[in-house]
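Our next item is chain A:
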Amino acid sequence: MKFRHWLKLLFMKKLIFCFLVIVMTFACTNKNKSQQTELLVFSGAGLTNVVTELAEIYEAENDIDIKLNFASSGTLARQIEQGAQPSVYISANEKWVDYLINLDLVVPESKEKVVGTSMAVIVPSDSETDAITFLDHFPSQFKGRLSIGDPKHVPAGDYAWKAIESGGYAEALTDRILPAKDVRSALMVVELGEVEMGIVYKTDVLKSKKVKIVSIVPDDLHPPIGFYASILKNKNNEQTKLFYNFLTSKEAKDIWIKHGFNIE
Partner candidate 1 sequence: MSELFKYTASEWSAIQLSLSVALICAVITLPLAIAVGWFLARKKFFGKSVVEGIIHLPLVLPPITTGYLLLLVFGNRGFIGKFFYEVFGIQIAFSFYAAVIAAIFVSFPLVTRSIRLSIELVDQKLEEAARTLGASNLRVFFTITLPLALPGVISGFILSFARSLGEFGATISFAGNIEGKTQTLPLAIFSEMQVPGQEASTMRLVVVSVILSLLAMIAAEFLNRRVIKSKTA
Partner candidate 2 sequence: MTSALSFHIKLQRNDFTLDVKAEIPNGITGIFGPSGHGKTSLLNSIAGIVTPDSGYIHLNGDTLLDTNNKINVKIRQRKVGYVFQDERLFPHYTIKKNLLYGEKNPDQEFFDEVVDTLQIAHLLNKKPEQCSGGEKQRAAIGRAIISGSKILLMDEPFSALDVNLRREIIPYLNRVHQKFSLPILIVSHDLPDLLSLTDNLLLLKNGQLLGHGKFTDLLDQPENLELMHESGWYNVMHLSVFAHLESKNMVLLKSNKSNLQIQALAQTIGKDVEVNQELKVLIKPESIALSKEPVQNISLRNQVEGTMKEVFLKDGLAFCVVDVGENIIVEVTEASQKSMCLEKGQRVYCLFKSASLKIY
């Protein structure tokens, strides 16, 4: 009996030892990796697909590792303010870049509009609604809530709400908004059929098979949509500039267009 007990103990010790070794290896491997050159990029969620592809292309052609963080632009600005240190920040509107410039965290001259797009009104793909006119009694075009990004920190939500205000629908829709934490979440809610209608970037819809566009929101109903790239003051070095320039290069242009964005 005693022998068995001792054997079990030994086995347990070996198991724990192996486990620790594995954990350490992973930890160390990561550390090793970070010694190579690495670039951290914060980008608004609306650019998830296109920026991911751009990063892959860039990584293939350059010996560098690109790490991506997608969230609403406001959330990202907040993270940078709180101490996050990306090299490049791409915002879905100008406001948040300016905010960071005021805090002296972003190189002012680096603010550059890369692409633009439009807002699209979407419905689940099996919806009976096919096409509507945004300015034609919009609130009565759908029952229940409207899925948009949270206007407070999601640019897509801000643009959508501004369009709603311009259209004179603010009072009717103020209690019917379902605010999402970023534009992708707003899209997902429509995909799930939880709402009858939503407003997201036109570019978001191209990848989704579960929703369809029923209207493009007239551009003059909201401030022009612009995605702005910028460089963080702390990381203003060669590597960063190279990637930053890549974003506006000819090679990248084709990718942007492929994803539905408008090049100015």
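Convention: a residue touches a chain if its C-beta (ideal position, glycine included) is under 8 Å from a C-beta of that chain, and two chains touch if they have at least 3 such contacts; residues count from 1.
Basis for inclusion: all candidates are chains of the complex that A comes from, given by their letters.
What you see is a predicted model; the values in this text were computed from it and never measured.
Candidates 1 or 2 all come from the same complex, and the one touching chain A there is 1.
Interface residues of chain A facing candidate 1 in the complex, by the touch rule stated above, are 72, 74-75, 77-78, 81, 96, 99, 144-145, 150, 152-153, 177-181, 189, 192-195.
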